[in-house]
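Shown below is the structure under consideration.
As you look at this complex, bear in mind that one protein chain is not there, while each of the others sits in place.
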Amino acid sequence: MWQGIEMLFQHPSVNVKYILDGLFFGSIFALAAYGLALVWGVMNLKNLAQGDLVILGGYFTWYFQSALGWNPILTLPIVMFIMFFFGWAMYALVVKWVIDKDLFTSLLATFGLALVIQQFINLVFGPETQTAVSELGKIKFYLFGGRIVVPEIRVVGVLLCAAVAVALIVFMKRSRTGQAIRATAQDARAAKVMGINTDRVYALTFSINSAICGAAGALVAMMFLVQPFYGITYSIRSFVIVTAAGLGNLPGVITAAFGLGVLEGYANNILGASYQQFIVVFALVVVLVWRMIRLRKARMVLE
Amino acid sequence: MSIYKRDLMIYVGISIFSIVLALVFPAYITQIAVMFLMVILAQTWDLQGGQMGYNSLGNIMFFGIGMYVSAIIQIAMLYGWGGVGEYTSASGSIKVEIIKSNYLYGMFIGAFAAGIICVLFAFVFGQIFLLFRGPYFAIGTLGMVLAVAELVSSWEWVGAGGGLSLPVYPAEDPTESGRLYFYCFLAISAICFAFISWVVSTRFGLALNAIRDDEAKAEAMGIRTLRYKVSSWMISAFFLGLAGAIFGNMSNFIEPLEVAFPTITFGVFMVVMALLGGKGTVWGPVVGAVIFHIIKETTWTYMLGYQWVALGLLIIVIVIFFNQGIMGSLAERYPHWFGIKIEEDAEEATS
Partner (left out) sequence: MKLTTKALSFTIGAAALAFAGIASAQETLTLGSAISLTGKYATNGVHAQNGYEIAKDLINKGGGVDIGGTKYMLEIKYYDDESTPARGAQLAERLINQDGVEFMLGPYSSGLTKAIAPVTEKYGVPMIEAEGASRSLFTQGYKYLFAVLSTSEQYLASAIALAAEKAESEGKDPSTLKVALAFENDPFSLDVRAGVIDDAAKYGMQIIIDDKLPRDLSDMSATLTKVEALQPDMLIISGHSKGAATAARQIAELELEIPMVAMTHCEAAKIIGKFGASTNNYFCPTQWAETLTYSDSLFGTAAEFDALFKATFDGYKNVPYQSAQAAAAVMVWADALSRAGSLDQDVVRDAIAATEMETFYGNIKFSEAGNNIAKPMVLRQIQNGEYAVVAPSKWASAEPNLTFK
């Protein structure tokens, strides 16, 4: 443990690396978490299949490259497009039926969905780890006496994340559909009275979430790698971030995502690599407890 | 005869039937033993999820803690507390010589200690986690079990991710150990059934139901809700700890992420089984567990490769279209079987 802390001071460039990696990871987490916040806020759906949608998007990206030779960066919109309709289908088949049920039902139903998606990927694409290779170079620079190498794809990834996020914000703020979604989130019944087809809004919201996850997955495949059973790690991180940031709080989601990314790097260094996963779930528990204590002061509970 | 006594008689009947079944079809004994384990898992989950309205995704934590406590105690009884580290760091290279009476003694001491330690854990964790409500309780407990599993898998002294080989039951007859675990699980499930169905028939059970129906009102009525919630969790933890301890011995080799804390298999199965059978009823979890186990064992055999798809679809269908479960639907149609008296006036008023 002390050795790890010592290293942070002896090799200051390590800190830069951790912060940068936190940023790269965080941007992907932020996308997935933003999608979760969207479905959670609008249709009160706690989607445990979030991570599996991410992985599915990653597999499409990998498939298009390996089978058809498409450039993974340019494939991103196509993957989002496919995932949008996949989301629509999932909404019509499953999600539609759990919206008005109690919250635990949605957790469990989406867990079932997660199992189906995982196994679908396993059967169709095989259980191997896959990665989409972008033919990009690396950025190298020296800082604090250490060499920092950043693959360009990671920078591109952050920019793509930002682009997707900005597009979403504009869409939500400016377009009529975005307004309808926000209206439904505020008060579904009132929205219905005002002539908004809430069922369509829900379908759209879930499909948008699915597309966002697809984009995140494409970036995961390009920046890291995908395997059919990795979904749960992204689901957990999305839940940590959304629980910490709260709903409808995009700056909060982004901050929490970057924070989690950086925390993982430092936890790995100080406590050891085997504690990295522990720190993530522990953060979730801490966040929950902390929020509960704050609410109890006002004699309220987390519901 | 009270409903409770009748239920108990039926359960005794089922136990006797399954003993006969196990004697007639000895080849299936392990599967029947696991079926009773499933019954325990579903029943203990239902005490919170069904009776109290607290849907836990983390109850499997007690199963894993029980398994590890029992395993460590058995090793400590053979090699002393100082020898545990040596045994685990050899990652199973040490051959355990043990005679039958010592094995049984170790297993029962281990299992009992596991139950007690799990009760303590439930007491401590309950003070925090049972303050969460609704989905936050589910997510919080899921986080709790994942965190504990990761912690155990980093803990060198208990073997970390390398796992732990347990002493093997010394017997000339290879089928003897199968029978031993079968009777253990049968006994635990019978005691568990008797205890839980008794508990829910008392005032305690009514208090749990009151918490489920409206916690704020229950509190206003003077029910110390946290105390009830924690007690209920402690009961479940005890039986889960026992079950985990026995399951560890049955598995020969334990390992944190897949065997001791199988969050996405047993941890979810217990919920699905209770929902399938009908949550909040005494028989629901039992019926659900039996049916689920049979479905699972058949699909695992005949749908090799597609079994997880089948399971996922099953979960979706159950939670969406069959939320009340089998016993829930039956209770609606034949309320008198469940001792539910519907007053004529009330029925007229609603109809």
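Order of writing sets the labels: A and B. Residues in every chain begin at 1.
The definition used in the following text is that a residue touches a chain if its C-beta (ideal position, glycine included) is under 8 Å from a C-beta of that chain, and two chains touch if they have at least 3 such contacts.
Since the structure is predicted, the reported quantities are computational estimates derived from the model, not experimental observations.
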(request) Could you tell which one of B:106, B:163, B:205 or B:267 touches the chain left off the display? (result) B:163
(message) Tell me which stretches of chain A touch the chain missing from the display.
(response) 7, 10-11, 13-14, 17-18, 21, 25, 119, 122, 126-129, 131, 133, 138, 140, 146-147, 149, 151, 220, 224-230, 232-233, 264-265, 268-269, 272-274, 276-277
(request) With the missing chain put back, which residues of chain B would touch it? List them for me. (result) 26-31, 34, 90-95, 150, 153-154, 160-163, 165, 168, 171, 174-175, 177-178, 247, 250-255, 257-259, 262, 265, 300-301, 304-305, 307-308
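Simple rule for what comes next: only the chains that are shown with their structure count from here on.
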(request) Using the touch rule from the top, collect the residues of chain B that touch chain A in their complex. (result) 55, 57, 128, 131-136, 138-140, 143-144, 146-147, 150-151, 153-154, 160-161, 264, 268, 271-272, 275, 305-306, 308-309, 311-316, 319-321, 323
(message) List the residues on chain A that touch chain B in their complex, please.
(response) 46, 94, 97-98, 101, 103-105, 107-109, 111-116, 118-120, 122-123, 232, 236, 239, 243, 272, 274-275, 277-278, 281-282, 284-285, 288-289, 292, 296, 301-303
